[in-house]
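Note that this complex is displayed minus one protein chain, with the remaining chains in position.
Chain IDs A and B follow the sequence of writing; residue 1 opens each chain.
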Amino acid sequence: MSLFLSQLLNGVQLGMLLFLLSAGLTLVFGIMNFINLSHGSFYMVGAYLAAATLARTDSFLLAGLAGIGGAMLLAFAIERLALRRLYARDHLDQVLATLGLIMFFNEAVRMIWGSQPVFTAQPSWLNGSVELIGFSYPSYRLMIIAAGAVVALGTYLLIHKTRIGMLVRASSTHPDIVGALGVNARLLNSLLFSVGAGLAALAGWLVGPIVSVQSGMGDNVLILALVVIVIGGIGSIRGAFYAALLVGLVDTMGRAYMPQITRQFFERSSADAAGPALASMLIYLFMALILAVKPNGLFPVKR
Amino acid sequence: MKRSLLAGAVAALAFSLAPPAQAADPVKIGFMAELSGPQAALGQDMLDAFMLVVDQNGGKLGGVAVNVLRRDSQLKPEVANQIADELIEKEKVPIVAGITFSNIMMAVTKKLTTAGVVVVGANAGPAPLAGAQCSANLFVVSKQNDQFAEAMGKYAVDKGYKKVLAMAPNYQAGKDYVGGFKRVYKTPLADEIYTPLNQLDFSAELSRIAAEKPDAVYAFYPGGLGVSFVRAYQQAGLIGKVPLLTVSTTDGTTLPALKDSALGVMLSSAWGPDLPNPANQKFVTDFEAKYKRTPSEYAAQSYDAALLIDSALRKTNGSTENKALTAAMKAADFKSVRGSFKFNNNNFPVQDFYVFEVAKDAKGNANIKTVSKQLTAHKDAYGAECSLK
Partner (left out) sequence: MFPESLHWRSPRVLLALVIFALLLAVPLLSQWLGQSFYLSFATRIVIFAIAASGLNLILGYGGMVSLGHSLFVGIGAYAVGISSFHGLTNGWAQLALALAVVAVVAALTGLVSLRTRGVGFIMITLAFGQMFYFLAISLKQYGGDDGLPLDNKSVLNPLPALDGKIALYYLALAVLAIVMYGIWRTVHSRFGYVLRGFQSNERRMLAAGFPRLRYQLTAYVVSALICTVAGFLQGNQTAFASPSYLSWQASGDLILIVVLGGMGTVMGPLVGAFALLVLEEALSGYTQHWMIVLGPFILLVALLSRRGMWGAIAARRARS
C-alpha cells in the first residue's frame, strides 16, 4: 500500500515538474498566439546560468535570481530584435524561426560551457528525506511540488486578478482597443514574452539539480511541454495545471504497473517487449486520444 | 644527330611515364565521431585523445606525416553514410578511425571495409560486427559492447547477490547490456525494467526498488540519462542501502556533473585512470596537462587506436597497402594504456576487465578507483560466429 502511495506522490511530483515546464509556454502560446519552440532553450539557459552562479556563490537563491533574470533579459532582447515581427505571421514562420533559435542556443551553450554535462548541486538544506506514511520521500521533490503549486496560484492570480493580467488578456483579443486606451501593447507583449521565458528558466533552475544540465536538454522537455499544453487547452493555465497532473499520473502509474498489466494479457517475453514500447508512446497516444474527442483540449480558452 | 635526338626523346618519354619519386604525401586518416550537439562530449574526448598522440609525435604516426580529416556524423546514419562516401571516393583515405555510436558503426562499416578502407573502431562494438559480419578490414580497439556487462555479471556472482534488479533504456544497447549481464550472472533477475529513452524522472522505478529491496541494482544509463539516474538514486537515499552496479553510466564524461553524488557507485570497464602501467600514467598526465580535465574511457580507447595505427604504420614503413597494413594491425604491437592487449580472431580485443568504484582520489575529487580485476584475457562471446582466423 505504501508503494502505491509513493507512486501516487511520484505522479503528482512529475505532474508539478511538467507544469513548471509548460506554464510559460501556454501563456505565450495562448495570449500572444505565438508558437515559441525556443521555450526549451530558455529552460536550458536558465539551468546553465543558475548552475554557473551556484558554483560561484554557493547560494541557491542567488542562482535562481541569476537564472531567471538572465533568461528574462535575453528573451526581452530577442523579442524586440527579431521575434516581434512574427506575431502577425502564420505559425509556420514562427515554428521555423524558433527552431533556428534552438539550434543557435544549443550550440552557443556548448561553445561557452562545453559538451559535457555540468554539475549543479542541490542546496544542503533540501538534501535529506522526509518520513511520510510508511515511506521516506526526498525533500527536494516535495519542494518541487510546493513550487509548482505556488507558481500555479501565482500565475492564475496574476492573469485573472490583477490589472496587468486584465490588460494582457484584453490585448490578446482586442489589441486595438487596448492601444486606444493608451496602453503600450508592444511593451506588454515584450514583457509577457519575457515572463514566459522567466517561467521556463525557473523550471530550469529548480529541475537542474535533478536532471542533467547539458546542451540540448530543452529539446526533450519542449515536446513534453507541448503535449501537456495541447491536452490542457492552449492558453489556459488551469488547463496546463490539470493536464500536467493528469499526464504525470498516467505516465508514472503506467510505468509502475504496465509490466504487471501486460503480463496478464501476453506471455512474458512479448509483454516485456511491448510494455516499455507502450510506455514511451503512452503520452502521445493519450494526447491523440484527447484531441480526437476534444480537438481544442480539455479546458479550451473561450475566444 | 637524329639518333641522339631520338634517344633524348625516348628518354624524356621514359622519364615522364615512370612513376614519380616517392613523394612524402601525408597519410590521410578519416576521423568520424559526433563533434556537435549534446552527444559531442564523447566524440570530443575521442578526438582530443587521438590528436594528443599525433601532436606528441610531431604530426606523425609511425614515422610518417598524417592528415587527420575530422568528420562530424551528428548521430545521423544518413550523414555518416555521406561522410563515408566522401572519404572513400573524394579523399580516398586508407584508414578511418573513431566512430562513437553503434548505430553509426552499423551504418557505415560494411561500406568502408568493402571499399578496402581499414576501420579502426575506438568505441562502439556491436555484436553483429563481432560475429557473422566481421571483416578483415575492421579492427575494434575498444571492446565488444557486451563485455563490460559480463564483467559486472561476474562481480555480482562473486559477491553472492541473490536478488538483482536490472534497469536500462528501451533501445538496442540497453537490451544488449542486460543480455551480457545475464550471460554470466545466471540467477534469474528479480526484474528487468526498460525505461523510455527520453524519460525525465525515475521516481516511479526508484520507489519500486525501495519497496522491493533487492540485493543490488544493475543499471546502464549513458550520458545525460546517467546523470539524472545516479542523482535520483542518491537523492532517494539508496546508495548506501542497495549497491548500484553500472556500466557506461558513470565515466569520465558524466562524473564531472555528478561529483560526490556518485560516491559508492560501482562500475565495470576495461580502463580506469589509476591502472598501474607506465603507458597509462603517461596518458593521464599528458591528457590532464593539455586539456585540463580527466580523460574518460572513450579518450583512453581512442588513444589506443592512435597507438595501434602508429605501430602498424611503423611496421609497414609508412605503406598503406591493404594486406601489409592489416597484417601489421593484427599484430597489435603497441603498449596499450590498458596493459595487456591482443586481438581475437574477429579483430576484437582480448583484454582484462575490472570493476571500479567511484571514490575520492588523492586530490579529494570524485574519481574512478580500481577495486578488482574481474575477467582476465577475456574474449567476446561472438568470436566463434566469425569466419576469420
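By definition in this document, a residue touches a chain if its C-beta (ideal position, glycine included) is under 8 Å from a C-beta of that chain, and two chains touch if they have at least 3 such contacts.
Model, not experiment: these values are computed from the prediction.
K.L.:
Could you tell which one of A:126, A:183, A:223 or A:250 touches the chain left off the display?
P.N.:
A:223
K.L.:
Which of these, A:97, A:202, A:221 or A:301, touches the one chain of the complex that we don't see?
P.N.:
Counting the whole complex, the residue in contact with the absent chain is A:97.
K.L.:
Return the single residue from B:60, B:154 or B:175 that touches the missing chain.
P.N.:
That would be B:175, which touches the missing chain.
K.L.:
For the chain that's not shown, point to the residue among B:46, B:61 or B:106 touching it.
P.N.:
Final answer for the missing-chain contact: B:106.
K.L.:
Could I get the residues of chain B that touch the absent chain, sorted low to high?
P.N.:
35-37, 40, 70, 72, 75-78, 81-82, 85-86, 89-90, 102-103, 106-107, 110-111, 126, 170-173, 175, 196-197
K.L.:
Need a quick check: the contact residues on chain A for the chain that isn't drawn.
P.N.:
These residues touch the chain not displayed: 29, 35, 82, 85-86, 91-97, 99-108, 110-111, 223, 226-227, 230, 234, 273, 276-277, 280-281, 284-285, 287-288, 291-292, 295-297.
We adopt the following convention: only the chains that are shown with their structure count from here on.
K.L.:
Quick one: report the Å distance separating chain A from chain B, using the average Cα coordinate of each chain.
P.N.:
Comparing mean C-alpha positions, chain B is 36 Å from chain A.
K.L.:
Mind listing the chain B positions that touch chain A in their complex?
P.N.:
So the residues of chain B in touch with chain A come to 36-41, 44, 170, 191-201, 203-205, 207-208, 210-211, 223-228, 231-232, 235-237, 253-254, 256-259.
K.L.:
Flag every residue of chain A that touches chain B in the complex, lowest number first.
P.N.:
2-3, 6-7, 10-11, 13-14, 17, 106-107, 110, 114-119, 121-122, 127, 129, 135-136, 138, 140-141, 209-217, 220-221, 223-224, 252-253, 255-256, 259, 272, 275-277, 279-280
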